[in-house]
Every structure is written in structure tokens, then in C-alpha cells.
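The complex appears here without one of its protein chains, the remainder shown in place.
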Amino acid sequence: MKTARYLSLFFLLYFLCIQLNAQNKIVVFQTDFGLKDGAVSAMKGVAMSVSPDLKLFDLTHEIPAYNIWEAAYRLQQTIPYWPAGTVFVSVVDPGVGSARKSVVLKTKSGHFIVTPDNGTLTLIAQSEGIEAIREIDETKNRRPGSAESYTFHGRDVYAYTGARLAAGVIPFENVGPALPGKIITLDYQQPVFENNIIRGNVPVLDIQYGNIWTNIDKKTFAKLALNNGDSLHVSIYHNKQKIYDGIMPYVTTFSTVAAGKPLCYLNSLLNVSFALNKANFSEQHKVYSGADWSVEIRKYK
Amino acid sequence: MKTARYLSLFFLLYFLCIQLNAQNKIVVFQTDFGLKDGAVSAMKGVAMSVSPDLKLFDLTHEIPAYNIWEAAYRLQQTIPYWPAGTVFVSVVDPGVGSARKSVVLKTKSGHFIVTPDNGTLTLIAQSEGIEAIREIDETKNRRPGSAESYTFHGRDVYAYTGARLAAGVIPFENVGPALPGKIITLDYQQPVFENNIIRGNVPVLDIQYGNIWTNIDKKTFAKLALNNGDSLHVSIYHNKQKIYDGIMPYVTTFSTVAAGKPLCYLNSLLNVSFALNKANFSEQHKVYSGADWSVEIRKYK
Partner (left out) sequence: MKTARYLSLFFLLYFLCIQLNAQNKIVVFQTDFGLKDGAVSAMKGVAMSVSPDLKLFDLTHEIPAYNIWEAAYRLQQTIPYWPAGTVFVSVVDPGVGSARKSVVLKTKSGHFIVTPDNGTLTLIAQSEGIEAIREIDETKNRRPGSAESYTFHGRDVYAYTGARLAAGVIPFENVGPALPGKIITLDYQQPVFENNIIRGNVPVLDIQYGNIWTNIDKKTFAKLALNNGDSLHVSIYHNKQKIYDGIMPYVTTFSTVAAGKPLCYLNSLLNVSFALNKANFSEQHKVYSGADWSVEIRKYK
């Protein structure tokens, strides 16, 4: 009886300890600030001031200045690999001070994104689905003493609100009023299969290696009914102007082709991509990414 | 009675757990080492060897090589946003191996900065105030086994001492002997208002966007008695040579002016700054930062 009481006390305390350690409390930051000044560090200082138990990470801070499209793409590329409950703070905000809303999106996958609603949520909302959106009520969710500073929302509103949400200081409901489930979205060409041609766009480069990543998924690509090693005719356009035209095999291993030769492969997101083995496709052929870049792929006989 | 005893035991253990988790133990690193080699990682490895409970962050490692002025500026810009008790380790040390002292400054705000005393403390000492300074006693505060290595103080003395201080292995008093409250300071032009002209300098650029940040604070700026939208005549000098001369409005929102047009605004530190909306002021007008750059601002009628 006494032993039972001791044991129950023991387990109560044991699980208390476990629980204290097991909280997730993860915040991941993305900006176009770069890492040369103190802006990102100030955001993290604000977060650690909210709670020193938070775990802070970076997605990237090298989004090209004002490039909302790339911010959207990086979120879609990365969020699925983080545990549910993770809070992302994304600040690429060319309209700071204008009428764009500050929001928190909760995806159906249970991730949170704190961001200006300027198109940044375009792709993640499509791929993970919208569970709920709330507008940040800045009268409640703003770093104390920051009311005079109107140009660094990243630190005073977004980092502060993201940290409070991740630390459990406020529940999602206290972010601010619920919005109808609509967000600002950016236009871009969807992948299509028509007359034995697949069209799509180049949302982003695999920048370190200069590989060309398209938005053409494995399922759409399968409509060409290719076998490993089959040849493709690939054309790449900037607006309507043809920039690249070539023949390349579809392979699963870069080293199948000689150094410097082109190849088509499925990247780590299982999207159609083009590369030169051990060389830089983008630099060599002046192919870049964005909504105004498109591709055409057909089987080469 | 028995219940009371259980409860008191429970709370004792509860607060013990809390306390074990709640310790701050934050170290923030700043260097001019860059992130291409293993130097920063070696510093963090030394810190984690002191205590795996420490939480390690970065201010920046992209300080231009040997640029003490910029190191000083980044500390002043960032430290106020971190909780009291945070330990900063700043290593920009062109005089490594020479007679400069290794010190730890405790500010009146309760932050600690571990650094060579070579001017790095100029600005933070002015803005946060000096609570105490101690010289690092390297006979006691030096990584064991490192005595033969005389060129990487950042790892063997600064990271090691900062980590021990943050982890509570040593109290501040055991850093080494107290110094008189004087530090090495760098010269720079203070902001002044005279004959309806404000003069100041350009301590730093908002490098990612190419905006020009001055050291002219909101209070000094208010002496021009401007309203939002009023025009300013701005001149920028390198040494005594005029590099830029132009008219721009004082606004609170970048998007008030057309893309590419100049504007004057208060930055996130509430200092007077100049920008081109969605363009790079610094690159376009060849304006840079440092003690030898100065500005003149007057009201334009």
C-alpha cells in the first residue's frame, strides 16, 4: 500500500520530468535579411526573451531581396520534414508598412506559419491545406516598448508572436481574429500534359549546383511512359523566348552520363529536374527560375 | 499531515525540475571568421565541452576582416534584444598576439561581452553603460592543453571563458582582476544640430538592401520639425568630398514613393536612414559606411 503510494508519486514526478523535457517548442526562421548584420540575431534574442526553452533554427536567410515567390517555394520544400507543431516565421516583406495583413496560417498538417500575407503562403496552402488563418492582433501581439518602431515587423511582431505561440504563452486562438480561409496567392503555370507534351515552370534552381528544378510531379511525368535511359527533348523558355533546346536521357544516377553532359532526373521532391553531371546547367545555359520561366518536355524517338 | 509532507516533497522536486530546465545559459558568437571553414564550429565545440546545457547562437560571422568598428556597431544593434545574463563572445582581433587586453565587460543592462579590448566595446559601453570590466586571467581561463597555440584566442580563451561564465562554472569575479572602468574607444562623429543643419555619420549599411543608416537619432532629427511627407536636402560626404546630393521626402512607408526613388525614414533602431524604394542606394550612389563617412541634412523648402 505504502509502496504503491511511493510508486505512484515516483511515476507522477517521472512523467512530469519527461514532459518538461519533451515539449517541442521549435521555431524556424526564414528571411531575406542575409546574415551580415544583426537583424536575424535580434529576432532570435526576442524569441529567447519570450522563453529560453525554445529551440531556434533557420530555414534560410538568403532569399533574394523582396522575392516572395522564392520564400513561398522554400516553405513548401521544407515544412513537410519538420514535426507537426513547429512554428515557421517567414519575413520577406516588400510591402512593410502598407496594407498587407500579418497572419498566422495553421496547415492541415499541424504546422504554423507566421508571415505577411503577401503571397508567401501560395504554395504551402496548396500542398498542405489550410486548417485555419488568423490575423495578428498587434495591439496584443507586439513586443512591449516597440510601438514607435514601424519598420521592423520581423522582430517586433513576427518573431515575438511566433515565439509566444511556440512556447505556449498564447494558444493559436489568441493570435487575433479568424480570417475566412483565403490568402493572397501568386500566379504561376501549373504542370499540364497535352498532345504528348508536358508543360510546366521552373519555380527554383538547386542553386548550389545549378540544377533546374521544375514543378512537374512524378505522376504527370509518368504520362510520357518513359523507361530509365529513354531520351527526352527538352525546351526551356523565358517568357515566350526559347533559351535552351536539347536532348538528354532520363536517368536515376548522375554518373550514368559523362561529366558535363545533360540529364533529366527526379529530384528529392520527386519533381522533374535537369542537370549537367558535375557541372552547372544554369550558368552554362543562362537558365534561371521564377514565374516567367517555363519548360516543354516530349519523348525523343 | 502526511499529505502535507508529500505535497512539500512534490513541490520541492517540481521546482527542482523547473529550475534545471529554466536556466538561461545563452552564448552568442560574433567574429570575422566567415562560415567557410571550421573555426566557428571549433569554438562551439569548446563551449559544448564546457557544458552541453549551453544554448549557442550567432550574431554574425561576416564582419569584414579586421573591421573593429563594424563589430562594435553590430553589438550595439543587437544586444538590447537578448535577455539579461546573455554572454556575447566577439572576436574581431587584428592585434592578436600583441599587447591588447582580453576582457569581459558587464553592462548595466546585465549583458556580458567577452572580447579583445581593441575598440569593440566603444558603442555598447556608451549605450548600455559599464557595470564592471575584468581582464581575463589566462593562467586560469584558458582551454586545458592549449598553451602551445598562440594564434587562436577566439577558441582557446574567448569561447572557453564565455562558455564557463554562461554555464556558471565560474562567477564573473573569477574571470580575472577588475580593471578601472575605462575601455579602448574608436573616434567617430557624434550627431549635431547647428544652424538648421544636422550632421552625423554613416556607421553601417543595411547591407542586404543597400540602405544608408546614420547615427542621427529620432530626438536630434525632431529639431528639424518635419511632418510626414516633407522634403529634405541630403548631402553625403566621404572624408570632405561630396559623394551624393539630393532631395527626398521623409516618409514612414517605403511604398509611398515610386520604385527606384529615394526616401528618408527612421529605421528599426529609430535612426535616420536613406533608401531607394525596391533598389540599392549604396550600390547606385557609391555610398558606404565607416568613421570617414558623414551626412548633412536640412529642410528643403
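Letters A and B mark the chains in the order given here, with residues in each chain numbered from 1 onward.
Methods note: a residue touches a chain if its C-beta (ideal position, glycine included) is under 8 Å from a C-beta of that chain, and two chains touch if they have at least 3 such contacts.
As the structure is a prediction and not an experimental result, all values here were calculated from the model.
Residue-wise, the contact with the chain that is not shown comes from A:T78, picked out of A:S51, A:T78 or A:Q189.
Contact with the undisplayed chain is limited, among B:G95, B:G168 or B:G246, to B:G95. For the options B:V46, B:A166 or B:V251, the residue in contact with the chain missing from this view is B:V46.
Annotation for subunit B: contacts to the undisplayed chain at residues 9, 12-13, 16-17, 20-21, 32-39, 41-46, 48-49, 52-53, 56, 65-66, 94-98, 148-152, 155-156. Those residues of subunit A that touch the chain absent from the view are 6, 9-10, 13-14, 17-18, 21-26, 28, 55, 57-62, 74, 77-79, 81-83, 86, 204, 206-209, 218, 252-255, 265-270, 278.
Throughout what follows, only the chains that are shown with their structure count from here on.
After Cα superposition, the angle needed to carry subunit A onto subunit B is 120 degrees, rounded to a multiple of 5.
Taking each chain's centre as the average of its CA atoms, subunit A and subunit B sit 30 Å apart.
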